[in-house]
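Mind having a look at this structure? Questions to follow.
One chain of protein is taken out of this complex; the other chains stay put.
Labels run A and B following the written order; every chain starts at residue 1.
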Amino acid sequence: MSILYYTLNNVVFTNFALYSTASIAKMMCMGAFTLTKRFSQDAFANPEDLTLARHHSSVVTTNDPDVERVRRNHLNDIENIVPFVLVGFFYVATNPNRDIAYWHFRIFFISRLIHTVCYQMPLPQPGRFLACAVGYLTTLSMALQVLFSTRP
Amino acid sequence: MSILYYTLNNVVFTNFALYSTASIAKMMCMGAFTLTKRFSQDAFANPEDLTLARHHSSVVTTNDPDVERVRRNHLNDIENIVPFVLVGFFYVATNPNRDIAYWHFRIFFISRLIHTVCYQMPLPQPGRFLACAVGYLTTLSMALQVLFSTRP
Partner (left out) sequence: MSILYYTLNNVVFTNFALYSTASIAKMMCMGAFTLTKRFSQDAFANPEDLTLARHHSSVVTTNDPDVERVRRNHLNDIENIVPFVLVGFFYVATNPNRDIAYWHFRIFFISRLIHTVCYQMPLPQPGRFLACAVGYLTTLSMALQVLFSTRP
């Protein structure tokens, strides 16, 4: 009676793969974005990186506001997107309803896009807080279903 | 001769899903805990967050001791729980002994609970160090078994 969950023949898994990979790609963009901010602000964290700076008078800095804003966004992504993918992987094995699963994945991804826009514009609070909370609750909802399905 | 490892019919996978999801949920709690600390300490990292502060005289701060303690705990969780889940996923495919696997998962989860208590009380060292080391060695033990099973 075993069913193959982890194949692209399973539409739940295919949607999970799509939105997870899109979320991770979004997270990886923050790394490239940090780099562009470091160059535009001449704000490098290591002495050997100063050879890349435009101004020879640049010094090592780890508290440039623009760079740190992107880095906090990146860390928040790691704190939220990585748990989503890991919990979602187990959630797929609970054989969830296909539409409910789809909306979990889609809502999470959109919440992270909105979170990033709120953080980088920046938009007034509580916009960023609410966007983060929606994604957080989506992951928690999947986690509860996994815990319910695997309880001893 | 292929066996389906990643289904809830496999008790090793079911236990892995249970303890992994519980560990990730514990890690996610640190995010909510950080938020409560930010509010109780009026310690916000972004200028736009100050509208949420109780005192209008609040300024941006990134070095409040109480907030930073929770954040270090959170980062330590990411550094340890994420590798546990990722390595554990491969470990399940090595078809480990069911009881040995179970104790790996259970010991890891308990070590992280103890680590968090030690960090947030805080309890005297080396309590926190030992709790972290136990979880670290559990993951390393699984990693060695994966490397042994997949070596060229």
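Following the convention adopted for this analysis, contacts are C-beta pairs under 8 Å (C-beta built on N, C-alpha and C of every residue); 3 or more make two chains touch, one makes a residue touch a chain.
Note that the structure is predicted; figures quoted are calculated from it, not measured.
Undergrad: Which of these, B:24, B:67 or B:82, touches the one chain of the complex that we don't see?
TA: Missing-chain contact among the listed residues: B:82.
Undergrad: Mind listing the chain B residues that contact the chain we can't see here?
TA: Residues of chain B in contact with the hidden chain: 1-6, 63, 68-69, 72, 78-80, 82-83, 86-87, 89-90, 93-94, 122-126, 128-129, 136, 139-140, 143, 146-147, 149-152.
Undergrad: Residue by residue, what part of chain A touches the chain that was omitted?
TA: Per the touch rule, chain A residues meeting the hidden chain are 4, 6-9, 13-15, 17-18, 20-22, 24-25, 27-28, 31-32, 45-46, 48-49, 51-52, 62, 74, 78, 82, 85-86, 89.
Heads up, the rule we're going with is that only the chains that are shown with their structure count from here on.
Undergrad: Could you work out how far chain A has to rotate to sit on chain B, using CA atoms and steps of 5 degrees?
TA: That rotation is 120 degrees, given to the nearest 5.
Undergrad: Measure off the straight-line distance from the CA centroid of chain A to the CA centroid of chain B, and report it in whole Å.
TA: The separation of the two C-alpha centroids amounts to 17 Å.
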